[in-house]
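Supplied in structure tokens, the structure appears directly below.
The other protein chains are all here in position, but one chain of the complex has been omitted.
Order of writing sets the labels: A and B. Residues in every chain begin at 1.
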Amino acid sequence: MARQDTGLWRVLNGPQELGRGRVFWCLFAFVALGLLAYPAVGSVFALSNLANFCLYVPLGLGLALLWGYNGVLSFGQGAFFAIAGYVYGIIAGNLTEMPAGTLLAAIGGIAASIAVAGAFGYFVFYGQVSNWIIPLLLLVLSLILETFMAQTAGYQWRVGSVLLGGYNGMTSVPSLEIGPADFGGASIAFYYLVIAVMLIAYLGLRLLVNSHYGHVVTGIRDDVERTRMLGYNVARIQIQVFVLAAALAGLSGILYVSWGNYINPSSMGLLAATLPVIWTAVGGRSSLLAVLLSTVTLRWLADTLAVKGGEYAFLIMGILLLVTMLFFPAGIVVTLARRFSSRKRVLGKLKERGAG
Amino acid sequence: MTIRGPAETDGVLALRVKDLTKSFGGIRAVDHLNLTLTQGELRCLIGPNGAGKSTLFGLISGLHRPDAGHILFKGEDITNLQPFQRVRKGLCQKFQTTRIYRALTVAQNLLIAGGARRLSRTKNGRLSWAINTLGLDSESEVPSGELSHSQQQWLEICLALATEPDLLLLDEPTAGMTPEETELTAQFVINLNRQGLTVLVVEHDMAFVRYIAQRVTVLHYGRILRRGASTKSSRIMRCAVSIWESVES
Partner (left out) sequence: MSLGYLISLLYQYLDNIAFLLLAALGLMIILGVVNVINLAHGELIMMGAYITTIAYNRAHLPLALCMILSTIGVGLFGMLLERFVIRRFYNDKLGALVATWGISLILSQGTLLVLGPSMESVSLPSWTFSYGGYSFGGYRLLLFVIAIVVVLIAGWTFYYTRLGVRTRATMQNADMARALGIDTRRIYLLTFGAGSALAGLTGALYAPTTTIVPLMGNQFVDVAFITVVIGGGTNPIVGALTSAALLSLISTPLSSALGTFIGRIGLLIAALVVIRFLPRGISGYLQDIRYRHMARVAS
């Protein structure tokens, strides 16, 4: 009982996220341990697949934070994902001789995403624009980037010794290498890296949203003017959250190119911009856990569809998005969780009355 | 006819409004207004609807930009500062229509309110006393949207107090309250002022004004009409009431 009074436990179980209490955390630990132990039984193929699904989780969580907790809808997370991937490819491809080359490339990639996000954020948040302007302009940015990258075929389109590759994209991107460990897509090391990143990102964000800062962030979502009138520099906080979300998208981008060793313009485009929005909307943007679950599940679904009928993938995504917005506006996972917890409460009250 | 109150240069000036003007479209809401407030004062601002009271508050707290004029707070010109910067300097407003975070609990509301001024997280004594007096400590985990209307008003005053202001602007704090709640609020505001907080109140409820006001300013069509000291039976109060009633009819 004493342990539950410490600050960390209180913050982890704060009100801004679903899933609280000892039962939940036991379940969480169980699943986490299962993931960590999986390489003992899973095939290399299965591990690589699961890693592929999970590497997108930081991307999804970033949008959940930005849209669900701060009220800012972004159609640009795909662009930040791909910017980091391309910049990583450029730097790593040019620094193949350096032992820390890929690490520098990773830092460079995320820095590039942060720079673009920061510049964009400066204009829209200090301008105090209406909330619909941000997704529109980010859509335009994604479109322009995709169109530009798609026509960079040919030898003249290169940075150092790395070809941008045009429509077919950049190939032979070196995987991340930290010291002796090579994080290639088919390696166990990569699997562990992804699981670790996913868990750390989730727990870190969970602490953030339940902290004082996290409450101010949701305060901005609920009533911007009120938060300003309590003395907060709202524009600065919004830029910080926007940049954090971009960094998380960039992190996923780095993991992606390390997994597949390639990246192409469609990762920057409109369809790629849609995917995080779908994961977040379907799971329920007000809960990080819901988005984590929906990201992994929908990635798995897309992968399965790609084998059995790839042309239908985006049509199904569109239908899913529309149906969710019409009938489950809070998200499918969140709606189910709320119904479950309210039934639990009713049953609990019935039990109390029965016992009394 | 102007009744002079205590000399305006007594004590340090908390607030000085110089020649303030603001129009919305074709309507001049505040018209070359001059107003001073000494530190530790408790002032009431009354006047008929449309006299410019809420606009004046909006100008002081920074929601609106004036067309002309200056606002000086504790000697510093804040006319061009953003609202959040004014709050950080110690100027906080409670709004006419309650603006609290309805989906969040009382405790969460106060958590957010208490953070912006980077003050040390040691106890805000005045805030604790306020929460206690207004009976909000027992409602800590209640979503603030579920509080009664008066409790929401009180919560909003507490949110303002959480920013540790030197000047508190109260825009119709007793709107929608019962007579008992009004009296409680009046006593609360008097006690706040006794602790040294400068308070400027806009109010319609003359009972409240009579109860608390030391000095009253009457606003009409964006200008100061009358000002002076008030006692329960003072001439200025009767004068103010009669002017108001004649304008309203």
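By our rule, a contact is a pair of C-beta atoms (placed from the backbone, for glycine too) under 8 Å apart; a residue touches a chain by one contact, two chains touch by 3 or more.
For clarity, every value in this text was computed on a predicted model and none was experimentally measured.
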Subject >> Residue among A:Gly127, A:Gly160, A:Gly204 or A:Gly348 touching the omitted chain >> reply: A:Gly127
Subject >> Residue of A:Leu27, A:Ala46 or A:Val140 in touch with the missing chain, whole complex considered >> reply: A:Val140
Subject >> chain B, residues in touch with the chain not shown (by the definition above) >> reply: 23-28, 67
Subject >> On chain A, residues whose C-beta touches the chain left out of the figure >> reply: 71, 73, 120, 122-124, 126-133, 135-137, 139-141, 143-144, 147-148, 151, 270-271, 274, 277, 281, 311-312, 314-315, 317-322, 325-326, 329
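Just so it is clear, only the chains that are shown with their structure count from here on.
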**OP:** Round to the nearest whole Å and give the separation of the Cα centres of chain A and chain B.
**Re:** 45
**OP:** Would you pull the chain A residues touching chain B in the complex into a rising list?
**Re:** 15, 212, 215-216, 218-219, 222-223, 225-234
**OP:** Flag every residue of chain B that touches chain A in the complex, lowest number first.
**Re:** 61, 63, 82-84, 87-88, 92-93, 95, 99-105, 108, 111-113, 115-117, 159, 162-163
